[in-house]
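Single-structure report; data block below.
Heads up, one of the protein chains got dropped from this complex, but the rest are sitting where they should.
Up next is chain A:
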Amino acid sequence: MIHTIAFYIFAAMVIASGALVIMARNPVHSVLWLILAFFNAAGLMVLVGAEFIAMLLVIVYVGAVAVLFLFVVMMLEIDFAEMRAGFVKYFPIGVLLAIVLVAEMILGIGAYSAGALHLGTADGTGAPLIGESNIESIGALLYGRYLFLFESAGLVLLVAMIGAIVLTHRERGDVRGHQNINKQVRRRPDDATVNTRPEVGKGIEL
């Protein structure tokens, strides 16, 4: 009973905040609604017993992606009014895409439920551990059977990092903003000041 109530609350909240993401006039509010949608989706995931995905949603989407969106929205000057101006123009294409997508879903699900699609049966090597949470099952696979690939994937990320640094890092020739205290202390008043006697009506040349 309480399950059903929780489901409907979370589901309604996801849909409502999803709608508000595209309705809100202020882009910052859109991002905040998006965060609320993520939280409620995480709640739905907990309800179906996928607590790992729920955690990922909160950590990755709310913690990283949404904050990144917020930064982008706040730091870049994006003219949302202008972006909305094309809405009417592209509305038919959008509707067409939506229709195609819905038709695909109906056909796909229809074919599957009619038994026309023969999917493969999993060999069971990735089956969840009995009596353990799915976090433990994922961990056992990731750091056991797939440890080799886990480490290799780490190298892929390292290459991405090296690449980003190699292509963008520039050595600055000048040391502007770099204080050399030793040089400052060694400097004597004689080096820094000079007495001149300029002619009347003429400036001095430094």
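Here, contacts are C-beta pairs under 8 Å (C-beta built on N, C-alpha and C of every residue); 3 or more make two chains touch, one makes a residue touch a chain; residues count from 1.
In this text, contacts and distances are computed from a predicted model.
A.B. asks: So one subunit is absent here. Using its UniProt record, which name fits best from "ABC transporter permease", "NADH-quinone oxidoreductase subunit N", "Transketolase family protein" or "TIGR02186 family protein"?
C.D. replies: "NADH-quinone oxidoreductase subunit N"
A.B. asks: Decide which residue listed in A:Asp123, A:Asp191 or A:Glu205 touches the omitted chain of the complex.
C.D. replies: That would be A:Asp123, which touches the missing chain.
A.B. asks: Which is it among A:Ile22, A:Ala114, A:Ile130 or A:Val166 that touches the chain not included here?
C.D. replies: Selected residue, touching the omitted chain: A:Val166.
A.B. asks: Contacts of chain A with the missing chain: which residues?
C.D. replies: 117-123, 125, 145-149, 152-153, 155-156, 158-160, 162-163, 165-167
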